[in-house]
Structure formats: C-alpha cells, structure tokens
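Every protein chain but one is kept in place in this view of the complex.
The chains carry the letters A and B, assigned in the order they are written, with residues numbered from 1 in each.
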Amino acid sequence: MGREVGIVGVGQTHHARRRTDVSQAGLVREAVDRALADANLSMDDIDTVVIATGPVLFAAVNQPEKWVVDAIGAQGKSVVRLTSGGGAGFAGALAGYYQVAGGYSDRTLVVAYDKLSEGQLQYSISTLYDPFWGREFAVGIMGFSAAYWRARMDVLGHTEEAAAMVAAKNRNNALKNPYAHQKKAVTVEDVLASKPLCWPIKLLDVPPISDGAAAIVLASDKVAHHSTTRPAWIRGMAYCCEADNAPERSLMLSEPLAIASRQVYRAAGITNPRRQFDVVEVQEPYSCFELNYYESLGLCPPGQAADLVASGATQVDGDIPVNPSGGCMGANPIGAVGVIRLIEAATQVMGRNETHQIKDAKLALVQSGGGWANLRGCAVLSA
Amino acid sequence: MGLSKVAVLASAQTELRPAWRDAQHIDLISSVVANVFKGTGLTLDDVDFVIDSGSDVLDGRSISNCGFLGALGAHHKEEARVEEDGLWGALYGVNKIRSGASSIGLIVAYSKPSESDIDLYWSAMVEPFYQRPVGFGQKAALGIQAQRYLAAHGITDEALAAIVAKRWADAAANGKVAIDTLPDAAAVLAGDEAAWPLTDLMISRPLDGAVAVLICNEDVARRTGRPPVFITGMGTSLETHNFADRSINRLDSVAAATRMALGKAGWDKAAAEVVETSGSSVVGELLALEGLGLAATGRGAEIALDPAVNASGGALPADPIMATGLVRLAEAAKRLSTPVAAGAKAPATALVHGTGGVAMQTNCVFTLEV
Partner (left out) sequence: MFYAPETAPIDLPTFKSTISLPYTLTPGKSAGTFLAEMPNRRIVGTRFADGAVIAPGQDFSPVDGEEPVALVQAPETGELTAFTRTGGVVLGLVRLDGCRNAFVHKILADIYTLAVGQRVAARWSTSEQGTSITAIEGFVPAPDAPVGNVLPLDTPAEPLGVINYAMALHYDHAYGPYYGRMFDEIRQNGVVMGVRGSNADEALLPPREIDDITHKRTGTWKACADTGTIRACSLINMEVYGQTRPVPYAYAEIVLDGASTKMIHIIEIDDLETAKQTIKPGTRVRAVWTQGERKGAVSDIERFEVIGE
C-alpha cells in the first residue's frame, strides 16, 4: 500500500467580495505564505505543487498556473493544475494526496483560488452547458440547482424552511469566522422572506461572490513531524462523477457522493457516520445542497434531511455539527472552497480551529463537488 | 517503500486530422475509449478511474470534462481533469496506482483546435497587463527562441527544414496522421513566415484527435500475456512565466524533469532506444533533445535525424494540443511492446517527453522499460 499522508500546514486569505489591491497571482501568494509558515517550511522544502482553480472563463487567464507560479516562487518545480468547477480545490488536493501517497513527493503544496470579482460569474458557469443544447437557457447552475431542489421537495414533502434553516445556521456560524466576509446574523424567517432569485432558491440561500485563496501542505508520515506534532491524517479521500444526461438521474440522492462515501468510509473504517464523526464540513453552493449531502453521506436516512436540520443536530452544539465555519455562506471563492473545507476540518482535528473548535474533535468528514452537481467527493480526516 | 510498478497496457488513437469536421469531441473520445480495450481481455468495468486532459478554451465550454463524462467512460467512476497535456494526466494516474488505491486507470486526452482560434488560446495564456496588449503569444515566443538558437549555434534554416521534412515523412509512414501533400525541405523553407525565422511548417501543426492509454499495476500487466511496458520514472518542471527571464538557448525545465525521471528510474544517463519528444517548433524539439541530455548544448541537430528519435514523426506534423505528449507515450510504449523480426534486437528503453505553455514553459519526462 501507499504511504500515510497528513495535512501539516494550512493557510487561507481573508476572503472578500473584491480585492483590488492584489492580482490573482498575489492572492495566491498570500495563502501560500500562510500555509508554509504554518507548516514551518519554506518553498525550498516543497517537492511538488498542485494549483487548482475554477474554469478559465472566471478570470480570463488560460492555464493560470503558468502565471501564478512566479508569485509563489515555485519556478522549476513540479507544478500541475487541476480543475473541476466548484470541486477544483478538492480535486487538486486529491491529486496532491496521490503524489505523496504514491511516493512521487514527500511534501506537496496544494493551493486553490478564484478571484470571482474579475469576471461574470453566472454567465461563465452557463458555458458549462452544451452550446448546441440548452446553454442559451442556462442561469449558471442556479436554475438547475433550484429545479432539482424543487423536485426533491415535491417528492419528499420538504419545505423551503428546511433549506432556510441550513442558510441561517451557516450564516450565523460564519459570524465568528475570521476569514469570512459575509457576516450578518439572519433568521430562518429572513431567509424565507428574501427575494426569490431562482425559486425556490432565494437570495439568502445563495452564498456571496468572493475573492479568495487557500493552501495546504501535505506530507508523508516520514516528514510530517518536521511541521507539526499533530497532523490531520487523511484516512480516505475520493471524488466520483456521473454522466449528467442520464435517464435514471433523479438527484434525490447524489449518486457520485454516495459512491465516494462508501469507498472512503470503507478505507477509514466508518460504519456509523452520524455517531463516529465529530464534525462535518460541506460545500453548499446553495443551502438546499447541504440537505442532499446529509442523506448522500449517510448522516441520516434518505429523505430525512429536513428532520435532521430541524432537530438542531447539525448546529455547532449538536451531535453532528455541519459547517461550524459557516461553509460557503461566509465566503465562496469557488475553486478554493474544497481546500477551505479541508482546512476547516483539518484544524478541527488538529485542535486549533479559529471559528468554532468542536471539543475533542478527532474525526472529521469533508465534502466537496462541482459541475452540474455531478462531480462529488468526500474525505475523512483524523487526529 | 514497496510501491507498486505501473505498466502501459494498451492505447488507442483516432487519426489526427486538420479538422474532424464530421465528428464532435464526444465522437472522438468515445471512439478511443471503446477501442483501447481491444486485445487486453479487459473492459470498461475493470477500470477504477479516468483522468482526462482537454482545454476549456479549445473546447468552448467551461468544465468541459463535465459534458464528456459519458463518452470518457467515467460514469460512476473516479474522474479528474488535468488541464495540461495528457502526459501529466498519466503522471497522476501512475501515482494513483502506485499508492495502491487503484489497479487500472484510463488516461484520455483530446482536442479539436479546428473549432477555435488557436492564437487566442495562446494569447489568453500570457499575463494580461504587459504581454497580451503588445501581441505576445506562442508564435512570437517560438520565433525569438529560434532566432537566438540559430544565431548562437550557427544552425542553418536548411538544417531545420531537413529535420521537419523527415518528421513529416515519418508521420506519413506511421499512418496515423492525415497528410495531403508531403512537404520536402524546400517546401518547408518556402512556407509562409510563422515567426521569423520560423516558417509555418517549422512550428508544430495543431490537429484534431484523441488518444486513450490504459495503465495498470504489475499484477494486471503480467496477466495480460503481453510483455509489460513499465513506467519507471517520471518528472515535470514548470519554469517562470516571464519568457525573457528563462535561460537563453536552454530548456531548464526539460533538464529538471529529466533529472527527476532518471533519478526515479535509476538511470545514470539519458540513453534510450526509443525517444519521443514534443517540440512546439523544430528548434523547440532540438532544445528538448538537449534538455533530455541526448545531445550537448547546440548539438541537438546532430541526433535529430537518428532513427531512434521521433520515429512516429513526433509533434511537428501532428500536435493535437493537450494530447500530444500522451500520443508520444502511446507511440513509445507500442514500439517497446511490438515483436521484432527474428534476429533483430528489440528496443527495451524509451524516453517520452511532453510539453505545455508558451515556448514550452512546462515539460514532462517519462522513462519506459520492458
């Protein structure tokens, strides 16, 4: 088998609606400096680098790693870029994980970013659609996401209130997150009363548009101790997909996430996720997605996500806190979010989360994904 | 460490054409994915993961892998998009198998530059404040690279043209590249100026096409009954974005990638019986041969005509951007696994090179052994 891999250093920018003081490359530098400092390393100690971003159209630079490399002082190193829409950061971390696990490197820096203030977000995302078949009707993936949430509500008898509870929970959690920029206390009623954008998705179900970067240093068990006495070990990690235009695609559950979680749970020895995990971080580009994930990740039985959120179990003080960081509702620099979720979960099991440290957290679950909700993955981190 | 060995099991390519006007991306992709299993005894069901290389900018779609997952055979599998030449996708796949997490992976790379404006693909790659507004891009960078190389080493246009003509002839003989008229050296010299001193044919020709490569661990490879071709070393290196700050007349990143690959393979020098390179121009190809350690600085032309080098024709007559390096891997592996006539010596080692970025900013090197 391969080698054990740990997260030994983390860093993220203070995310913002628009950073006009740094270029895309400068934004990346900030996160990298913080992650290297956190890992007690310099770029000289890094064997390989993985850069991840959302689609090129977000920021008008094709293959941006080739520009960004100068800003992080990684000239000459093994550098490769992964991209996978919203899941880009997570996909990049997975590529980095295998570089270390497969013996290609001892220390790999993974940095992910998007500077969404620079482009036209929804239009860029709409170009995900087939130019021949439906692109002209796309509204990013918000129209699509709302449509499948509506279908779930109809079948399961869920109400808009369930997602509003997710939005309120995450927004209120983000109040204490030093890296978040969307900080406003909201109630479930506020969410329900906010303007419908793509109904049933309403304004407060939608995360902010953000500029931000996030970086982690991955290390093999052999060298991890140089950086920290308490790495966050990656016990399992997978990222799966499904063809979008499939006859049987119901989106009641996320099939690729269910497949990924089965694979990851087997690797990590998870048999009862609700009881075993101390904390969960998920990428909820719209609040409704978090409900789907509860079920797809096995935190509750299929169809019972509304009950789970209503029970308060996923609140910070519940038995299975989800997004104590505030998730995407505090900041949503899309390509970076997968790495941000990994950072928030890693610092939980390292015992040094800056927003809401869950007491004695030992085992954390991370979810991320992108595309038309058809690229989905998860990871298990442990102390 | 006991990390497992990884083999190239099989490959499939479409013909590489100036324009596949009668086929979509998914047609090219699904064709190579369907064909790659022929003769292996395996099916798509046996594949653990798919890694694909393509370009959103060339494809005219964001997250273009998302729309092609079915054609890629990736449905309900692990999938990753490396937005770089497919040789980097193979690098990812090898790591995944070496970690022990998976045993069989499918690496796919494709592009249809005929559908887009190739100059915009390149100009969108340079930074937008200083370089794009003055018209800098791939051609200008390759022209400057060539001007310096020719001036420093006294290489003539005629010598370059002879190399280009041989590549086209070899590609025609290899039979996988659409060629209307085979250019001789005179035709190469007489071509339009791409970027002085390079003529059009001295720059790699963008073509449409797709390639799939099946890789697997040693156990699977030994069971298929063919002599396995093992990937024994890999390395990659990305240089500074600022073209003017790169070493003159050297591709440091090829040399760095080669050092990494040879180190992992345990080779003390870059001597291989099969060499497949991806030059973005004929001068780029010479610089790559020198960076690989196969020729001294300025002496690339002396081995460029060696029969071991780019017997497939290489990248000059056929550059399916994003797939070119993976085609080189497929070609080299095929050479190592093809039986030779009685009495002839079969080649046992190969060096494979892929490139990306303006004026070959990033480079990747694999060593193969049977």
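Quick notes
In the analysis below, contacts are C-beta pairs under 8 Å (C-beta built on N, C-alpha and C of every residue); 3 or more make two chains touch, one makes a residue touch a chain.
Everything numeric in this text was worked out from a predicted model, so none of it was measured.
When the missing chain is restored to the complex, the residue among A:Thr159, A:Thr187 or A:Asn245 that touches it is A:Asn245.
The residue touching the chain not shown here, chosen from B:Leu42, B:Met125 or B:Ala195, is B:Ala195. For the chain left out of this panel, the touching residue among A:Ala25, A:Ala95, A:Ala336 or A:Val380 is A:Ala25.
Contact with the undisplayed chain is limited, among B:Ala124, B:Ala185, B:Val229 or B:Ala332, to B:Ala124.
Among A:Val139, A:Val223 or A:Ala383, only A:Val139 touches the chain that is left out of the view. Seen across the whole complex, the unshown chain contacts chain A at 19-26, 29, 43, 57, 59-60, 70-75, 115, 117-120, 122-124, 126-127, 129-134, 136-140, 142-151, 154-155, 195-201, 243, 245-248, 251. Residues touching the missing chain, restricted to chain B, are 14-15, 17-24, 26-28, 30-31, 33-35, 44, 57, 60, 69-71, 73, 75, 112, 114-117, 120, 124, 128-131, 133-136, 139-140, 143-144, 146-148, 151, 178, 193-197, 240-245 (touch as defined at the top).
Keep in mind that, in the parts below, only the chains that are shown with their structure count from here on.
Contact residues on chain B toward chain A in their complex (touch as defined above): 1, 3, 55-57, 60-63, 65-67, 69-70, 74-84, 88, 91-92, 94-101, 121, 124-128, 234-242, 252-253, 256-257, 260, 356-358, 361-362. Against chain B, in their complex, chain A makes its touches with residues 1-3, 55-57, 60-63, 65-67, 69-70, 74-85, 91, 94-95, 98-99, 101-104, 124-125, 127-131, 238-246, 255-256, 259-260, 370-372, 374-375.
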